[in-house]
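Quick one: the structure is below, and I'll ask about it shortly.
Removed: one protein chain of the complex. Kept in place: all other protein chains.
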Amino acid sequence: MRDTTARSAEAVLEIRDLSVTYGGRPPVRAVRGVSLRLARGEALGLVGESGCGKSSLARALAGLEPAEGQVMMNGRPLPHRRTREQARRVQMVFQDPYASLNPRMTAVQTVAEMLRVHRLRPKDQIAERARELLDLAGLPSQVADTRPAALSGGQRQRVAIARALALEPDVLVADEPTTALDVSVQAVILELLAHLRETLGLALLLITHNLAVVSAVCDRAAVMHSGEIVEQAAVPALLASPQHPYTRRLLAAVPRLGPPPG
Amino acid sequence: MAGRLTARYVAGRLAQLAFVVLGVTVATFGLLHLVPGNPARTLLGVHATAGEVAYLSREWGLTRPLPVQYAGYVGRLLHGNLGTSVYYQAPVAGLIGHALPVTLAMLAVGAVFGTAFSVPLALLAATRPGRPADHLVRAVPMAGLGMPPFWIGFILLLVFALTLRVLPAGGYGSTPAAHLESLILPGLTVAAVTTPVLVRSLRLALLEVLGGDFVTAATARGLTRARVLLRHALRNTMVPAVSVLAVNLGYLLGGTVVIENVFGLPGIGRLLLTGILNRDFDIVQSVTLVYALLVVLINLGADLAYAALDPRVVLGR
Partner (left out) sequence: MTRTLAAGLALLAVIAGMVACAPLLAAHNPGQQDLLHVLAGPSAAHPLGTDDLGRDIWARLLYAGRADLAIGFAAVAAPFVIGSALGLLAGYFGGWPDAAIMRVLDIVVAFPFYVLVIAVVFALGAGVGSIFIAITAVGWVSYTRIVRGEVLVAKRLGYVQAARAAGLPAWRILLRHLAPNVLSQAVVYAMSDIVLTILAVVTLGYLGLGVQPPAPEWGAMMQAGEPYLSIHPALATAPGVAVVVTGLALSMIGDGLAAGLGI
């Protein structure tokens, strides 16, 4: 087997020179030639301020936005228009838990729909599996049959995570999953994501503006600025000795995590 | 910035207009071909003989392919030829030329009355939100929208023409003074149809403006409340109110057809109905076209005025 294939096989997801451009006058290039690699079971943090293009990158990975460049999944190209089987490879958890669930569907229905459409379980086992997934995501079983209106923000985010897990994806993209939550709930949801990654061998792309979140969950981090990745490093290294001036500015904004003076 | 009335905006708006006008002619052309079967039969009605149908089909070129017929129709329109009335034995363009000013005059009188009714009502309600006056004024649209225009005409006719005998019951008179007198009741009816829509939007816009900073600032500068209301609040309210009226124009203008019929006013609405009763196809087709052009042009005017007045508006959908 050729060398390149072997290298790609290690990376569950590889992005080469990816660009996202929004039409309009003038067109906006939200993501400019980004390249990233994500290994199986790895948690990569994508950090940047709002408007830096990190959400556009996430949406492109999930097939929600057409993009130029290449997305490789397990060594095979993953196009923008995906088959159902391809679509399930990358799943997303969104920022706003109050908009991310269909208000007319209960938690079980939301998860079960994914199982049914993708035929991941025989018909008679779907409901059971949906409850299992909700349980895995830490949703109390008493509220499994309630609609989102009766759930708290944290509970909704658990349902959204269970919905993503239902498709047994290779990559979970979480776009600011805790930003809209109460501080007390944020840590619990982050722990849940870290736990799922370990137990399921899931590759996690965690998008956030918050370096504290990255340091809690991720192995590696990429810093994004004006549509480009300006720096990539292991989290401890990035925190200890940031190379790019922009990274230093970001760190300076979080005193607790800043490099020790001197 | 003094508005967005740029050359690009106007050009974009005119291109859209051209497309809509083209589509409108397709629709009026298609009217004749809406009915399955022979259009000549549609024109002549069920009592016509087969010979008459065949003659008309030949005469009008109804046997030619549709695109050819349509091209002929548009060519005819571009020469100002709106067809010939079978009933009046006269060019339709001339008939519309006589009728259109009557309709426009009625709309103008209606607009004056409508403004005279809705502005005070909206001011009354918006300055006393939640109070009885406000509730009463808010009930106006609810009651008004549930009434057919011709019913309002009936009531006015019954009260002012038949009971009080102060105004003519119908017709258009022959002198300018008589014209004006004949337009009062129809104008009031038009106003009764527009007032509910206007009051509703004016009240909401006024409430928003009255809560805004610059009214507070103007009051703080020592301007009297009445002056603030009239000079500042109302002026800022007219733009949204006019655009609401433009959006509802199609409904309002359609109501004039029936109102003209109630009062026997010789406008284009009445022309349309006589055309229908006499199965005078050219009249129906051309008056329908003129109505659509009227809507399109008034909307264009409103949009351009809006763009000139409001710096925030941008062309888009």
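By letter and in written order, the chains are A and B; residue numbering begins at 1 in each of them.
We adopt the following convention: contacts are C-beta pairs under 8 Å (C-beta built on N, C-alpha and C of every residue); 3 or more make two chains touch, one makes a residue touch a chain.
Only a predicted model underlies this, so the values are computations on that prediction, with no experimental measurement involved.
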item	value
Among A:K54, A:R88 or A:R197, residue touching the chain not depicted	A:R88
Option from B:W60, B:Y88 or B:F154 whose C-beta touches the chain left out	B:F154
Option from B:L82, B:L253 or B:A302 whose C-beta touches the chain left out	B:L253
Positions on subunit B contacted by the hidden chain, ascending	16, 19-20, 23-24, 26-27, 31-32, 34-35, 42, 142-143, 145-151, 154-155, 157-158, 162, 249-258, 261, 272-273, 276-277, 284, 287-288, 291-292, 295-296, 317
Contact set of subunit A toward the excluded chain (per top definition)	59, 62-64, 82-88, 90-92, 94-97, 99-105, 113-114, 117-118, 160, 163-164, 167
